Every structure is written in structure tokens, then in C-alpha cells.
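A single protein chain has been omitted; all remaining protein chains appear in their positions.
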Amino acid sequence: MQLINVAILGATGYTGAELIRLLDAHPYFHVSHLGAHSQAGRTLGEVLPGIQEPLARQRLQAADAPLADDIELVFTALPHTAAANAVASALAAGKKVVDLSADFRHQQAATYAEAYGVAHAHPELLAQAVYGLSEWQAAHIAATSLVANPGCYPTSVLLPLIPLLRAAVVDTTQRIIIDAKSGASGAGRTPKTGLLYGEINEGLSAYGLPRHRHAWEMEEWATALGKTAVEVRFVPHILPMTRGMLSTIHLRGHDAGQWRGLLQQAYADAPFVRVLDEGVLPSTKGVAGSNRCDIGLAYGASGRDGLDEVTVISCIDNLLKGASGQAVQNANLMFGFDATTGLPLHAQWP
Amino acid sequence: MQLINVAILGATGYTGAELIRLLDAHPYFHVSHLGAHSQAGRTLGEVLPGIQEPLARQRLQAADAPLADDIELVFTALPHTAAANAVASALAAGKKVVDLSADFRHQQAATYAEAYGVAHAHPELLAQAVYGLSEWQAAHIAATSLVANPGCYPTSVLLPLIPLLRAAVVDTTQRIIIDAKSGASGAGRTPKTGLLYGEINEGLSAYGLPRHRHAWEMEEWATALGKTAVEVRFVPHILPMTRGMLSTIHLRGHDAGQWRGLLQQAYADAPFVRVLDEGVLPSTKGVAGSNRCDIGLAYGASGRDGLDEVTVISCIDNLLKGASGQAVQNANLMFGFDATTGLPLHAQWP
Amino acid sequence: MQLINVAILGATGYTGAELIRLLDAHPYFHVSHLGAHSQAGRTLGEVLPGIQEPLARQRLQAADAPLADDIELVFTALPHTAAANAVASALAAGKKVVDLSADFRHQQAATYAEAYGVAHAHPELLAQAVYGLSEWQAAHIAATSLVANPGCYPTSVLLPLIPLLRAAVVDTTQRIIIDAKSGASGAGRTPKTGLLYGEINEGLSAYGLPRHRHAWEMEEWATALGKTAVEVRFVPHILPMTRGMLSTIHLRGHDAGQWRGLLQQAYADAPFVRVLDEGVLPSTKGVAGSNRCDIGLAYGASGRDGLDEVTVISCIDNLLKGASGQAVQNANLMFGFDATTGLPLHAQWP
Partner (left out) sequence: MQLINVAILGATGYTGAELIRLLDAHPYFHVSHLGAHSQAGRTLGEVLPGIQEPLARQRLQAADAPLADDIELVFTALPHTAAANAVASALAAGKKVVDLSADFRHQQAATYAEAYGVAHAHPELLAQAVYGLSEWQAAHIAATSLVANPGCYPTSVLLPLIPLLRAAVVDTTQRIIIDAKSGASGAGRTPKTGLLYGEINEGLSAYGLPRHRHAWEMEEWATALGKTAVEVRFVPHILPMTRGMLSTIHLRGHDAGQWRGLLQQAYADAPFVRVLDEGVLPSTKGVAGSNRCDIGLAYGASGRDGLDEVTVISCIDNLLKGASGQAVQNANLMFGFDATTGLPLHAQWP
């Protein structure tokens, strides 16, 4: 089979690096163009020492360098706004696009403006963008040229939440409390004092309060895909860990005894979602290095008003299922390949 | 001034080690007896390489070795049940005791039996035990011979919660959701596969569900000291960090704008509790190595029923304010010293 | 193509876990038997939470359970001595074997006895064992039924050393000084106090002095494959890192300006060995998650006796090129596959 040429724009950040690693091992895609905002002219190996020859000798292009005609697919791993412009160019040139930024995750430009504090650069493209939560949007993804790859936190929250919302077993009269924890790679590769090893190591803190940008994304897609209006109280934390994300969702509802079964049924055919057995709780270590989401449930007592209390916990590798892994999964769907092609099922242990 | 001789029983675990370090630098206490469950006969330096001479040459006694007459104070850092027996002996010999185990934290033997799954070995001593949350029990601590040193999680939760409960601004119709995160030292020094470096590093998981033992302790003392009946949904996590504990308390209530002021007022004279300014959130790194508890508040929107949503976050070093530091603080109170004597106010940074 | 059935004995330690992950993604091998010393009867998922279904449901066999006839290849990841017995059984049953233990790494039973302090259980098999340093033994590996997979430290040392020894540019009148550093996973998965997170994190120390077992292995194979008699001063250290190994080799010799070229030439066709450019030093992060060995050189001044001083530094992932990755590489060679089949070339970054 002829390999499909792909471009990665924003190749030298952490999500770009992970895309390169996955795509170079992919049986059908070929990395033929690497764009980088500020590193143009250097070789890939100079900024990513983990890449082996011959890929390491490939030279980085300017972020706005023209894309060759034989490139069929573009991954944009650029900051928001910059991504929108790159996406517009790529679409205009007839390429398919998976955008890892936030630029096309919202259906309305107004929501985007509220969450990100800037006007959308290309609102005319929003209508054709498909929100790429692979397990729930496979048919739409297969039919579009523009996939908006979900945020890491929303992925970790929507996967456990959607089946429960659809089954109408979750109490949504109050905001749903989501206490999430992320490894430091989620904060990116730009040098800042607060991200130095000396500051992160042995340090744990909440951030992004009172309302993190991903709260809008969670609410929009929990509501749309869960078919129930939902609001969230979302509190993210950063911890001394490179990869990994764990979201603890403190739910109330009814028929708690059926929730595990509901989730298991929803994901029975999903190779990248695993609903754990009774008594087993997920760990980020159980998914690190894999494209999987592990989900565990713990049942508490009933509340005073008779509702059941259920703690639902999900884990992903923020750079895989939370970013570049799901991006490749979506690219697989766009080109008709099996969703698992080129993606790791098992975690790296230890 | 004549130094006060103290014994530490359970000297070679992490809380024992921290007691030794603090007490050897304390101006009024002198470590004259070290008891260790399984290491009797070895020198302290052989099991705690960080201890300098001459203390390192001191030999460990059997846990049940008799205590010399000139010992006035005993710290018991033993497993529960074993602690109760050691406490009974020490009290019988006329010593004052600070017990770091859970054995005397509950007022009723029945609560203890429910939380710990064993019958209490010395229920007759419960009445004289004082729950040693230093900032709220100073007078009682000064007057007793037996202080039950609080658990790490309860300390991190009760300090922010009590003033708010007393002010009756917290909604307690539903269980209070506490999402807590602890460094691995909280799990102790006994070798287990799950505590190996290779398993903990890059790993984050919840544990102790559906109901961790500390939930009983939180409820009992939040109710008693907060003067309001409280129930909790408590979800603890372990993360790759040696020291440090962060509790995220997802509250609802009213008059949220006054909460920070309420807390600042409550702790205006408390050297070890700091209520952070608007816009500042605590980090475990800000308290690691100090006996302090840092508290931050973030205000969300009002809920649909008009109640305010407030995220209260507290951080402690689990081995200091969460264990051995508070134990020394309590010992200071028992002997009439300033509460801060021999205790670090500032964190070690980085 | 018909998949080749393989057995892994010692499936639940760290090298076993890594073998499973690699082999389950391998296009030609199929994991059909999992033996585990002490976990027999449990499912794989119970002891390795990172493994996805259906492999996770596979049940662990006793370490000495009989192997089915259709198994062609056995990986033994057992403690030394136990491994020798399992190897003997597997060979007797006509299987090919890659042994990850130390049992067949020495050509003489006497050397083994000296290094490991026990008599060899099957000295009669030593003659047929091939030392599996893949890059230097490919033809022998392809022709044998028993590969002794090299130790992690020796692999990291022999790869840079052999070409230099063969070129006779290294001064060997004094012992060669090797200062090596390993991540904690190299110490295995058996629970010991010294391997707890609380003891390893923020801790760095040397161990295994005065003479670590791997010193014998390095000397024997540096001499045999480097064609020069060599003795080593080998000082290993353990550091707070899960995976990764870096060996700093403090050499003296002549014609230092040619050394980089000698190494580049020696490994020009070796996909898993990379000799870095002038001015670039390797990092464990550059190889973690890959089967690669990165080698860097730094030239110092000439010594007083006119000899050149060259610091040669090599990095591997101790569980990949240092253990399970090289084991798969050797299995590829034994069955005539390309050496890179099923093995990662790029590191996982970050």
C-alpha cells in the first residue's frame, strides 16, 4: 500500500513529539513535513534527542511554510488562534486536518470567545468541524475533513460520563464535581519558572480556578453527547508526574448498582476503554504509554435524600488518549483504518 | 533549664524518624529512649542513615522494654492496638503520652471498632484522652496526660472546616465532598510491592474506597469542634511525592464573600495556619518541611438553588503538621512551652 | 504467516512485564504461556494492571508447569539458578530459549561460581549458550538454541568499548574505570525497605562494592569480543528514576580524534546504536522507551604521560536494550526476522 504523507505543524512541543513517535511507527502514514514555530532550520534530532535516524536528520520547516501537494493529512499541534489559521490554509489546499488545539472544539464562536478570551479567527469553519471523541463520533469523524481533537481533561471526563448521562441515572440538578489531576507535561514545553523541576517535584497544587477553559468544553459535549443538560464544577491540579491524568468524578444518582454494567456495555467493543471490575481502581500507571482510558467505580452510601453516591474515576495518558494518541485514532477513522492501527494497547510497566 | 527526658516508641518508621529529628533539635526535650518493634539491638544510625552522631550510636530498645523513671513524656508511633497497650503502660508509670496512632482518636470504643475493625484494647482510657488538634484544643491538651494526635487527613480537613462550620455558612444537608491527595510516606515504611519506587513513580490512584478509616475521625471531630452535624464523602489518593498532603474540599453554602475573612480571623494568632490571599492557591511545596497548614479559597458561581460554591484547599506536610510536628506542638502545650518551640515555620524550598 | 507461540517464565517481574508488552505487539510472536513463580492461578491483569484485554484475562501458570508442544520459544525471566533449571527443561523439550538471567552468560562454570557464589546447576549446557550481545553476535545467535541475554550494565559498557578495544586505541594497563548509574527498576519488583518510594526518591547512592557481579561479565566479554585483555573498576549507583541507565567510562588511550569515527563506522548499520555528534552528550531520556543505545564522547586534555583522556558515555533503557528489548532482538535473529521487528526505535519524549 502507498503510504499517506502527513504534515505535523508544531512538531517540537510535547504533543508534536508524541505524534512523530506514533506516526513514524504507523504502517500507513508517513511523516513528510515537520513545521515548528520557532525552531525552523534546525534538525528534528536537535530539539528531540529521542528520535533516531533518519527521521532525526529531517529539517524543521517554518510553521507557515507551504505544504507539498502530496500531503493528504495535516496535524496541527499549535497554540490556539495560530492553529485556526493553519487549519484554514490546509483545508483550502484540500488536505484533511486533525487539529489538536482548542480552536474547533466549540460549536459556537461565542463559547470559544468566552472560554479563551479571544475572538475566533475562522468562525466560518466551525460548522464543518467534528468534535473528535473517537468512541462517540466515529461516523462523523469518518465523514469530515476537519476533526477537532478533544482536550485532555474533557476526554477523561466525557468517556465515563456520557453513558451514565444517556441512561439518565445521574442527578444533574447540581453541578457535577470533577476533581482532576494532571502530570506536568500537560502544561507544555515553554520554559516558565513554575514548571521547573525544582518547583514541580514534591509539589502539588490546584490551578485554573475559578473556571478552567476545559469546563466549557466538558459542559458543551456532556450535554450534546450525553443528551442531558450538564454543568460542572471542575478543579484541576498539577502533580509531580510527567504523563498521566486522573479525574475523580463525585456523582450522585440512582440505580448505582447498574452503573458498572452500563459502562461495560457501552464500551464492550471499544478497544481503548476499559471498565474495571468491582473492587479495582484505576491508576495512571495502568495507562501510561497506552492509548487507553481505564474507568473504575466505587459505591458509597446513599445520601440523606436517598440518592446513591458513586465515585467514578478515569485515567488516561494525557499525551496519548488525551492528545496525540486520540489524534491518530481519529486519523485512522478518517482514512478508514482500524481505530487501533499503530496505537499501543498496553501500558508501559513500570 | 533541666531537659525533659522523652521516649519514642516506634522510632524507625517515618513518623518516628521525624520525631527524632525534631526532638533532638528541641531546646527543652531530650531523646533518652528509643523503642522499635523489630529492630531492637541495632543502633539508630543503622536504620536511619540521616541521623548524626552521637544520637546515631544510641541503641534501639525492644518496644516493650521498661522505661526509666526519669522519662516524663512518651511518644507512641506504633501501629494501632500495639499503641494502646504501650500507652496504658506509660500512663500507669506516670508518664505523659502523645499517641500518634489512631487508638485514642475516637470518643467511643464502638466508633473505633467500626472504623478499624478490631475491639479497642483499653476502652477505659478513652475518657481521659484529648483529641490533639492543637489550634482548637490547646487548653484541654495542657491539662491532660494523654493526647491522641490527629490523623493527617483529618488535620488537613478540620483546620479549614471548623471555623466555617462554627459560622454556620456551610450547607451540610449533603455529605461534604473531600478529595484528598497524599505523598507516599503516608503509607509507611513497611515493604510492599505497591509502595516500591517502580510502582509509585509516575503513578496516581485513589484508594481506601468506599470508606477510608479517617472518614469516621473527620465526621466525629468536625461535628464536635465545628458544632454542626457533618457527614463526609472522602476520597483519598496517593501520588508520586514523598511528603505532602493536599485536601480539596468542594463546599456549598452562603455568604461566600465572608469565608476568607472568617478563616483569617479564626487563625489570626495561629502561627502554623496561614489563610492565603485572594487569587493565591496553596501548594504542598509551600509547606513541605514546615509544621504549617496553608489554606486557599476559590469562589465559583452560585449553584442553581442559589447557594454559593466554594472550593477550599488545604496543604500540610503529612509528617509534620499531619503527624510528628503536631505531636511536638502538642507536647509543647502539655509542658507549657510556646507552641512553636523547636518547630519549623518556613517550608524548605525547593 | 503462522504466529510462533512463545512462553514467558517469570512473567510478573519488570523484565517479564516488558517482554509481554513487546511480544503482544510483535507481528510474528504470540504469547501463549505465562509462568510465574508465586502468582500462579491469578490472571495477568491482576498483577500487571497495564495489560489490556484479552491478554489480561490469561491465567498465570506455575513456573514449572509443562509447556505445550506447539510452543517454539521460551523466554526465562527467572532468578539465577531457577532459570538454569527451566532452561534445561525447555531445551530438553526441543524449544529455543532466550534466558534473561545470568546463568549462561559465563563460558566457565568457575567464573559463574565466583561471581554468583553458587555452583552452576547445569554446567553441561554452557558450551551451547551464545552470549547475546546482538550487534556483535548475530551469526552465532542465529545458529543456537540458547541465548544468554546480557546484563544491563555490561550491555551499556560493551557496546561503546568493543570497537575501541578492537582498534587497540585504549590503554588497558590499568583497570578501566566505569561509573554507572541505573534507575530503580533494575533492582526488581521484590518488596524491600530500601526500594520503597520514600527511600529511593531524592536518594542517590553507590552499591554493590567492592565488586558487583556484572564486573566479571564485562571483563569476560570485553576481553573476548574486544580481543584485548581488560580489567574493570566498576562502580554502580542507583538513582530516583524508574527506567534508564547511563555508564560513564573514563578512558585513556591514543588517537582520540579518531574514536568517534571508529564507533560511527562500527555501528553504521546498527539500527539500535547511535553515536552522537561532537558536542552532544546522551541522556537516559533520549533512549527511554526505545531499544536504542546512545553513545557520546567528550575529549579532555592529554595526560601527563601523553595519553589522551576521553570520557565515553552510553545510555540505554535498562528494561529494553538492557533486558527485554535485547531479548526480543535476539529472538528475531534466532528466527531469521529483521532485528528491529516489533521493537521501538524512538524514545518516548517526555
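Per-chain numbering from 1; labels A, B and C assigned in written order.
Keep this in mind: contacts are C-beta pairs under 8 Å (C-beta built on N, C-alpha and C of every residue); 3 or more make two chains touch, one makes a residue touch a chain.
Quantities reported herein were computed from a predicted structural model and do not represent experimental measurements.
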item: Of C:53, C:114 or C:202, the one touching the omitted chain in the full complex; value: C:202
item: Sole residue of C:111, C:145, C:223 or C:283 that reaches the chain not shown, by the stated touch rule; value: C:283
item: Of A:30, A:122, A:140 or A:189, the one touching the omitted chain in the full complex; value: A:189
item: Listed residues B:59, B:227, B:304 or B:346, member touching the removed chain; value: B:346
item: Residue among B:235, B:287 or B:312 that touches the chain left out of view; value: B:287
item: Where the unshown chain meets chain A, residue by residue; value: 14, 184-185, 189-193, 195-202, 240, 242
item: Missing-partner contacts on chain C, residue numbers; value: 173-175, 177, 179, 181, 183, 198-199, 201-207, 209-211, 231, 233, 235, 237, 239-244, 246, 248, 250, 252, 281-285, 288, 296, 298-301, 303-305, 309, 311, 313, 315, 350
item: On chain B, residues whose C-beta touches the chain left out of the figure; value: 14, 17-18, 20-21, 24-25, 48-53, 55, 185, 189, 202, 242-243, 271, 274, 280, 282-283, 285-290, 292, 294, 344-350
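What we mean here is this: only the chains that are shown with their structure count from here on.
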item: Middle chain, criterion being Cα centroid separation; value: A
item: Chain located farthest away, centre of chain B as origin (C-alpha); value: C
item: Separation of chain A from chain B, taking each centre as the mean of its C-alpha atoms, in whole Å; value: 38
item: Mean-CA-position distance for chain C and chain B (Å); value: 45
item: Euclidean distance of C-alpha centroids - chain A vs chain C, Å; value: 35
item: Two or more partner chains touched - positions in chain C; value: 14, 185, 189, 202, 242
